[in-house]
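Got a structure for you, written out below as structure tokens; questions coming shortly.
Every protein chain but one is kept in place in this view of the complex.
And then chain A:
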Amino acid sequence: MSYHYDECIDGALATHDKSAVVAQLQARIPDLQILYEQEDLRPFECDGLAAYRATPMLVALPDKVEQVAALLKFASAQKIPVVARGAGTGLSGGALPLDKGILLVMARFNRILEVDPEAGIARVQPGVRNLAISQAAAPYGLYYAPDPSSQIACSIGGNVAENAGGVHCLKYGLTVNNILKLEILTIDGERITLGSEALDAPGFDFLALFTGSEGMLGIVTEVTVKLLTKPQSAKVLLASFDDVEKAGAAVAQIIGAGVIPGGLEMMDNLAIRAAEDFIHAGYPVDAEAILLCEVDGVESDVQEDVERVEALLRAAGATDIRLAGDEAERQRFWAGRKNAFPAVGRISPDYYCMDGTIPRRELPRVLKSIEELSNEYGLRVANVFHAGDGNMHPLILFDANAPGETERAEALGAKILELCVAVGGSITGEHGVGREKINQMCAQFNSDELSFFHALKAAFDPDGLLNPGKNVPTLHRCAEFGSMHVHHGALPFPELERF
């Protein structure tokens, strides 16, 4: 099925004369850089989900908040859709342009406005890279905790839009738990402040609502983040297992024993071999699964926890346990995991990364089902898993040049996500719905819940101009493309006619 915006099912969009829009924008906001020639638009056709491409009507590259406000006022008056984009590293097509829309690129807002070590906060513009915040805070012994794998490139505005996670979420939380305040421009170009530098703010928690809202409610123009004191010590254990189920049980044992690791990651054999081949991290290539368990904090507590975890791993049947002897080895252990995606990219022409979450206890059942699906669809799947927080990243290996394989990979991916929902999980833990998982939303939410989302959106963007076609499907889309399996003997969306 096509990922392209379909006005018949995603909603009608107004049509505009491109040259007239360009001329009006240039007249109204003379200092705003606009790209509109076909060859200039090409680099903006996709985000990190490169398989999905569309050419925007035009690209706006503002560097002043006033320009963004004026642009939004104009777009709102003219009913032109606006898709916001940060660094363009998102993996769900959340910044996929619309050919009838403006792509609003916020990347030039790249200044760190303030680091206040006393208050433990940093005030930054939305285009600042995630890692740059921690680098600016480092001289004070502080850092910004959420660390998505793309942190070297991804921007904090995009992190807010997607509620980005990382490998340290279980202990340190997601983006929503690590920001204090947002400056927002509404679709009418009106400025509002959400949250405050205090720990709470009066009124509804719009700060939480906007985090993860995928650019559908407003445009982030400034972010105030919390900074944490860097842990004194961090140690990582690498445990091998001859059985994936045993590795899963070990995770439950560690957490049940009251240890909350800073990071707890699992990889299956295919992922281990790919990573080892690429990084030479010293991974055991014959293991069915490995666990990477990092404990961090004050030196004496870390020592205590390492001993406890080691005993638990042994009792859980680990065939080999290694403690990284020094910082270099610790980095090497992590490098294998952090490069698992490109590593898989080396053994397959293409791969498709999934992002479902499940209750951890369902892991053996889900992995078994993924294996069966993998056989059924004739495509290999490598599993990388944020084991501590139940976020799976099955990587489906395929060849886009082989006829039908892309479609098969997408279909297999959809099945895996529906499986996650069926065991009580979610179709996306940290990558967002974007355009990619728009149909699977129909499996996770019923029509009343989707209608509730639409009502909520209408409170902020009544004309649906901000990022239309993403995050929440229309009821018509669900009627047409949604999972048609029968729940409790009733077809989903019985009130809608089928096309």
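Here, contacts are C-beta pairs under 8 Å (C-beta built on N, C-alpha and C of every residue); 3 or more make two chains touch, one makes a residue touch a chain; residues count from 1.
Simple rule for what comes next: contacts and distances are computed from a predicted model.
Asks: If you look up the hidden chain in UniProt, what protein name do you find among "Peptide ABC transporter permease", "Acyl-CoA dehydrogenase", "4-amino-4-deoxy-L-arabinose transferase" or "Glycolate oxidase subunit GlcE"?
Replies: Protein name of the absent chain (UniProt record): "Glycolate oxidase subunit GlcE".
Asks: Using the touch definition from the top, which of A:101, A:157 or A:212 touches the missing chain?
Replies: Checking each option in A:101, A:157 or A:212, the one touching the absent chain turns out to be A:212.
Asks: Looking at the full complex, which residue from A:374, A:426 or A:439 touches the chain that isn't shown here?
Replies: Residue touching the chain left out of view: A:426.
Asks: Tell me which residue among A:139, A:202, A:325 or A:403 touches the hidden chain in the full complex.
Replies: A:202
Asks: Out of A:252, A:321 or A:411, which touches the unshown chain?
Replies: Hidden-chain contact among the options goes to A:252.
Asks: In the complete assembly, which of A:415, A:437 or A:477 touches the absent chain?
Replies: Among A:415, A:437 or A:477, only A:437 touches the chain that is not shown.
Asks: Using the touch definition up top, pick the residue from A:47, A:162 or A:418 that touches the left-out chain.
Replies: Answer from the full complex: A:162 touches the omitted chain.
Asks: Considering the whole complex, not just the chains shown, which residues of chain A touch the missing one?
Replies: Residues 116-121, 141, 162-163, 165, 169-170, 173-174, 176-177, 186, 190-194, 196-206, 208-209, 211-213, 216-217, 229, 231-232, 252-253, 255-256, 258-260, 297-301, 303-305, 357-361, 386, 388-391, 424-433, 437, 441, 444-446, 448-449, 452-453, 455-460, 471-472 of chain A touch the chain absent from view.
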